[in-house]
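For reference, the structure is listed below as structure tokens.
All protein chains but one are shown at their positions in the complex.
What follows is chain A.
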Amino acid sequence: MAHTPRRWGYAAMGAVLATAVLSGCSGGNAGEQSDGNRTNAGNGGDPGGQGKAEETRYIEVWRNLDSTFAIEKDGPYSKMVQADTGVGLYMPFVAWNSGSAYVQKLNTRIASGELPDLFMPWQGNEAALMKQGALADLTELLPEYAPHVWDRIPQEVWDVVRSADPSGEGRIYYVPLVQTYTYYGAYIRQDWLDNVGMELPRTKDEYVEVLRAFRDQDANGNGDPSDEIPVTGREQGRWMDHLFGMYGVAMWEGLPMWDLYDGELTYSAITPNMKAALEFAQMLYRERLLDPNTFLNKGSEWTAKIYNDKVGSWYHINQGMNVRIENIAKVNPDVNLVALGLPEVDGYDGFITNTQINRPMWVIADKDEQTTIDALSLLEWSADPAHAEQVQLGVEGMHYEVQDGKRILLPSDPDRQETRMLASFITGMDEVQLQAQFQRDSSTPEQLRVFEMRDAIVAEMQPYGKTVAGDGIPSSIYDGYSDLKNHTMYQEYMSKIIIGEWPIDKFDEFVDKWTKSGGEEVTARARAWYNLIGR
């Protein structure tokens, strides 16, 4: 009978394990319930207790993070926002990685049915959410709780936002990122031009000559004539839009856009303009003027090449050039970056693609009215000119310091500075200049030089922008054709043609294949949308 106790022991262990498995399953429900209680309590506490008795409500906000860590509920940024709105915010750490890591994490959260309260959708994933009723209807609440957002965004932009409602009822489901100025631009290193003794190129041929000089000579002056990359881009052909824009191809961060060609709304990737642009890019690649590693460059590698004083010319966001210049200066203090504009090509009207509605910036999960109102109050905070300084400068002590009554911006440090989560999402030249003024006022002399260089770039790129006809086109036009929506087919043909593995004639095959595998239907939907908004 010596083994009896042991038998009992095993049995008990088995029973414990069994209950553990069972309770593990019901754990999710318990969590949801308590979650519901919490928000109810928040609602109930409203009428009775004034101010202090009320528990702070927190909104989970997701966007692209600049910082390398999570944004905490009691972190400095959340506390600053709380002080004005009574609503705090937080976000777990989610890597950005050109958006691919972000969208994967976000979609995982969506798949588990637990959406963040307020988030930035990516790659058009808001369309499916709208269709399934997972997003809050903002039509009534937005003008009431975020009047500055409502007033500052032009009505015509709201019309486009309404056209995205899948039910056709014109409800508002997202808040757009609005820019009424030229956001993107192409740049060239003036100090490199000086080193090779050339002028700023104005035409395509001059540009090519300059790139050849960068390739052949020691343009960066480090003693090695062969470490210069004349022009570079990123994997999937991203961020070299100026090479396409020169030929009048509507392009948004490397993704073809919709614009009028021969008077009709057309996917820019299937136009003769695209063919000409590809031929040009193929030539650049063949002559090793375009970075041979372009299609393998991750965002971080691309950035590193620029920072290490290896790149002569590239395309990116005008407003961000101060960070680039700041970093290049660590390697080469003589850095002088100027706007390239768009070199002219005979027979083509080049432009840089402007979109007033850059993309959907914020959507709110349809949880309960209080969550929606809280999320809107955060957006209102960001759009209210009264808070413009805080929105722009960030938190004292972390993003800037006050010295002798002057605000000094601290150098950007993603390891220590929290992301300015509620950065301004409505900007025209007025706001841009105001922001620049803030920055210049609070700069040290070295910083001032960088900001002035940046501001000159922003100003000089303005005339090259053109708002494309497909501005704000809803991603639902691609429903059922995900390879067209992801631009997968375009990316395959484009990259293989540019690296010279396929001849340029393959482009005609692409147009044909694209049209046949859904492009016709997508084009019909796009044109129907265009007629609907009646531009």
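The criterion applied here is as follows: contacts are C-beta pairs under 8 Å (C-beta built on N, C-alpha and C of every residue); 3 or more make two chains touch, one makes a residue touch a chain; residues count from 1.
The working rule: contacts and distances are computed from a predicted model.
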Missing subunit (named according to UniProt) among the choices "Cytochrome c oxidase subunit I", "Tricarboxylic transport membrane protein", "NADH-quinone oxidoreductase subunit H" or "Sugar ABC transporter permease": "Sugar ABC transporter permease"
Residue of A:G86, A:P225 or A:P292 in touch with the missing chain, whole complex considered: A:P292
Contact partner of the left-out chain, one of A:T139, A:N336, A:Q370 or A:S517: A:S517
Residue ranges of chain A at the interface with the undisplayed chain: 7-8, 10-11, 13-15, 17-18, 20-22, 25, 103-104, 107, 110-111, 113, 123, 125, 128-129, 131-134, 235-237, 292-293, 295-296, 480, 482-483, 485-486, 488, 491-492, 494-496, 499, 501, 513, 516-517
